[in-house]
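A single protein chain has been omitted; all remaining protein chains appear in their positions.
Going in written order, the chains are labelled A, B and C, and every chain counts its residues from 1.
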Amino acid sequence: MFNQIDLEYNGPVNDPKASWLITVCSVLGFLIVLTLVLLNYDAHNAGLRPYVEGSLSSSGVTNPVTAVLLNFRAYDTLLEIAVLLIVVIAVLPLRNAKTSLVRCIEVTNHDLVLTSLQRWLAPAVLMFAGYLLWAGATQPGGAFQAGALLAGACVLMFQTGVYRVNYTSIMARSLMTCGLAMFIAVGLALIWFEGSLLKYPQDYAGVLILLIESGATLSIAICLASLYSSLIDIPGKGHAATSESGS
Amino acid sequence: MTSLSSSLLLPIIVFLPLIAALVGFMSSRNTFQGQLNIGFAFVQFLIVVLMAILFLDEQSYQSAVYQIGTWGAPLGIDLVVDGFSILMIGLTGVLTLILTIYGAAYYADDPKSLRFWPLWWLLIAGLNALFVSGDAFNIYVCLEIIGLSAAALVALQSTRTSLEAALRYLLVGLLGSLFYLMAIAILYRSHGTLDLAQIAASSGNGLPDQVAMILITIGLLLKIALFPLHFWLPQAHANAPTPVSAILSALVVKASLYVLIKFWFEVLSGSTTFGASQVLGVLGGIAIVYGSWKAFRAKQLKVLIAYSTVAQLGYIFLLFPLSEHAANTSSFSGSASQAAIYFIVAHACAKAAMFLSAGNLILSQGSGDIAQLKGIATREPVNVLIFTIAGVSLIGLPPSAGFIAKWLLLTTSIESGQWWWVLVVLSGGLLAAMYLFKILSLAFDNTLDDGAVQIQPKALSSKVLTSSALVLALITLALGFNAEFILNISHPPVGVSGI
Amino acid sequence: MSSALLYSITGLGLFAIGLLGIVLAGHVMRKILALNIMGIGIFMLLIAIAKQDGSFVDPVPHAMVLTGIVIAAAGTALALNLMVRLHRMSDPKQRKPK
Partner (left out) sequence: MNLQIAFDVMLMLNCLILAWMSIFSTSLFRCIVLFVCLGLLVTIAWGQMGAFDVAIAEAAIGAGITGALLLAAWNRIKPENEDAQPAQPASEVNNRGAR
C-alpha cells in the first residue's frame, strides 16, 4: 500500500502491485455493512442538541457552532491550533534571526492582472474576513473561516507582488503563536480566577471569546500563508532584496 | 483553594509542554536552550510525581475526573485518569526527563534544534493529552497531534530515506486516524454522546458498536504496526534521530495501544468477541516470530532494534486472547492485563535504553552498519553494557523487567489453559536471544579484521549521552526487583500471582 | 428515503472511494487526494448525522467537522511538503537553482 513511495510524474495511475479484485471486494463488503448499519439502526434521537440549547444563553455567543467550538469544547479547538502549529514548525526553513517581517523585492515583470487584483481584491477580502470574525458570534462564520480568507489575502498580497513576508522573523513567529498563546493564557488565568480551565465568567464570555478568536484568526491566517509559501520555495533561497521593516 | 487532588493537576501536564513548545518556537538558538528544556522536563517530572502520589493517596482507585469549563460530560470535555493512565503519564514523565537530557546533549550545537524542541514538546503534549482524555473526539485530535509531530520529527534528518520514511509514516497515521474518526461518527450517531464513560454505559446495541469497534481496531492497528500492518515502522523508527527513535518505540506506539485497550476493555467491551481476540493473538504471535526473524537478518543496528519493536509489540497483543478467556467477560483487571501493563513499561524502558546506547555506538563508530561494530566493546564498554542490559530485558532473562513481564505472561497463559501461547512466548525469547547475541558476539570480537578496512573511530560519545542511557538501563534492572510497585499503581493490590 | 440518509450513504461512498484510492492509486499525490476524499466522506456523514430529524440541527458534529477540516488541511500541507522535498532530492535533474 505505502511500501513504494511513487513519485513518477508520468507513472501509471494505478499502483501496479495492488490487487484490484481483493481491494474492491473488501471495500465493497465494508460499504455494504456500513450501509446496513445506517439503514437498520436508528440514530440517537437528538444528539447533544438539547444540551447545547440549554447552555447557549450562558455561553456568551448566540451562534451554537461558535459556542461549541470556543466555549463548550474549546479544549479541542486549542489542541487543533496546536496541530496547525506543528505543521508550520515542520515546514518553516531553519531560520535566520536578523530579518524583518516584510521585505520589498524588485519586480521585473509587472503583471497587470495580478497587480490590480492585489490592489482591489485584497482590501475587500480583508474587510470580509473581519466581518466573518465579528459575525461569528451570532451568525455562521468565525475564526477559522476568517483566518483562511485572510491567508488567501496574504498569499495574494505577498506572493505575487512587491512585498514578501519573511515567515521566520520574530514578528511572524509571534503572530503564528499568538492564537495558541492567548488561548493558553486565558485558559490558565481562568483557573486562577474562576477555578476551572477555560471557564469563562458569564459577563465576560463574549469578550473573551472574541479576544481568543481574533488571536486565532491572525495565527491561522499567517500559518496557512506560511504553509503555502514554504511549499513554493522549498530549497530556501536568499533574496537579493532590500529590507524594509514594519508590517 | 480547595484541597489539592490529582485531578486538579490534569490540565497542567497538558499545558506545560505546550508552553515549552511555544517558548522553544519563539526563542532563537542560544546556550541556555538545553538547560531551559531540561528545566521544563524536570518540572513536568515533579508534577507527574506529585500527581501519582496524590492519586495513590486518594486510594479509592476510582478514576479522577476534571471537567473543563465545568460544563460536565456530554456537553463539555472531561479529563479522566485511572490507574492505567497514571502509569502511562508517569512513564511519559520519566522517559521525557531522561530523553530530554539526552536530546539536549544530542542537539547541543545543531541548528536543527530550532525545529526539534518545539516539535518534541508538542509530541509530549499530545501524549499527555491523550492519556488524560476522556472524550472520543478529543482522542482523535490527540492522535493527530502525535501522528503529525512524530512524522515531522522523523523527517528532521532531511535525508532521502528519512523523508521517505516520514512521508509513509504520516500517510499511515492519517489513514489510521480517519478510520478512528469514522468509528467516532458511527458511535455518535447511535449513542448521541462523545464521552467515553457515557458511551460505555449505554453500550451494547449490536451491529453499530461492533462495526465501530472493527474500524477503531483497524485504524489503531495501523498506528501500532501489528504484524501485517507493520511495514512502515522499521524505516520510520530506524531513520529518526536517536532521541526520537527512542520515544517512538517507547511511547508513541504505546499511545495508540492505550487507546485500543481502552476501547476494547472499557468503552466497547460488550462488542468484542472471543474469535476477534484470538485473531489479534495470532497476529501478535506471528509478529513475534516474524519481527525477530527480520531483526536477525537486519544489516543496520537501528533497523534491528526497530524490528525488535515489531516483535515485542506482538507480546502485548497476547493480552487480548488471554484476558478474554480469564473471566468469560473481557475486563482489564485480570492477571493478563497486569502482564500487558508490565510489558509496556518494561519494553518502554528497555527499548529506549537500547536505542540510546545504539545511537551512542553509531555516533562513536560513525556508521550504523552491524558489520562495523566488530570489537567495539573495548572502546565503548559502558554503551555495550547498556545494550546488553536492555537486551537481557528484551529476551526476558532475570534479573530484569522483561523477565517479570514474560513470567506474568507465561503464568497467565497456563492459568487460562491456553498453553499454545507459552510456546510462542518461549520461542520469541529464543529468537530475541539469537539476534542480540549476534550483536554482542561481534562487539566482543577482538580479532583483527581480515579484509575489511578498519574505520577510524570518531570521538567517544559524550558523558551525558552515555549516562542518560545508563540511567534508563538501571531503571530497567530496578523494575525487575520492584514489580509490585508498578502493578499496584495500575490496579488495586490483589496479590500478584507467581512473584 | 430522507435526504439525511442519502447524504449519509454518499458519505460512506466517498469514504470507500478514498479507501480504494489509498490502496490502488499510484502517485503519492493521488494517495493524498484519496485521504482528503475519505475525510470529506466522514464529514458528510457527520453533517447528515447532525440533521437526522430534518427540522433542527445538532451543532456538535458541525464543530467536529470544522476541527476535522483544519486538521485535514494541516496534514495535507505536511504531506505535500515532504513529497516535494523528497521529489527534489530523488531526481537530480529536477534540483536546479531557481
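Here is the rule we use: a residue touches a chain if its C-beta (ideal position, glycine included) is under 8 Å from a C-beta of that chain, and two chains touch if they have at least 3 such contacts.
Here the structure is a predicted model, which is why all the values come from computation and not from measurement.
> Who does the absent chain touch among those shown?
A, C
> Tell me where the left-out chain touches subunit A, residue by residue.
Contacting residues on subunit A, toward the hidden partner: 7, 9-10, 13-14, 63, 65-66, 132, 140-142, 144-145, 148-149, 151-152, 155, 159-160, 224, 227-228, 231-232, 234.
> Given the full complex, what residues of subunit C touch the hidden partner chain?
These residues touch the chain not displayed: 1, 3-4, 6-7, 9-10, 13-14, 17-18, 20-21, 25, 27, 29-30, 32-34, 36-37, 40-41, 43-44, 47-48, 50-51, 57, 62, 65-66, 69-70, 72-73, 76-77, 80-81, 83-84, 87-88, 93-94, 98.
Throughout what follows, only the chains that are shown with their structure count from here on.
> Using mean C-alpha positions as chain centres, tell me how far subunit A is from subunit B in Å, no decimals.
Between these chains, centre-to-centre, one finds 30 Å.
> In whole angstrom, how far does the Cα centroid of subunit A sit from the Cα centroid of subunit C?
16
> Whole-Å distance, subunit B centre to subunit C centre, using C-alpha means?
About 29 Å separates the centre of subunit B from that of subunit C.
> Two or more other chains in contact with one residue: find those residues in subunit A.
1-2, 5, 34, 43, 45-48, 52, 73, 76, 80, 83, 86-87, 90 - these are the residues of subunit A that touch more than one other chain.
> Hunt down the residues of subunit B that sit against at least two other chains at once, touch-wise.
137, 141, 144, 148, 151-152, 155, 164, 167, 171, 188-189, 194
> Which residues of subunit A touch subunit C in their complex?
Within the complex, subunit A touches subunit C at residues 1-2, 5-9, 11-16, 18, 20, 23-24, 27-28, 30-31, 34-35, 38-39, 43, 45-49, 52, 64-65, 67-69, 73, 76-77, 80, 83-84, 86-87, 90-91, 144, 220, 224, 227, 230-231, 233-235, 237.
> In the complex, go through subunit C and note every residue touching subunit A.
5, 8-9, 12-13, 15-16, 19-20, 22-28, 30-31, 49-50, 52-53, 56-63, 66-67, 69-71, 73-75, 77-78, 80-81, 83-88, 90-91, 95, 97-98
> Under the stated contact criterion, what part of subunit B meets subunit C in this complex?
137, 141, 144, 148, 151-152, 155, 158, 160, 163-164, 166-167, 170-171, 174-175, 178, 181-182, 184-185, 188-189, 194
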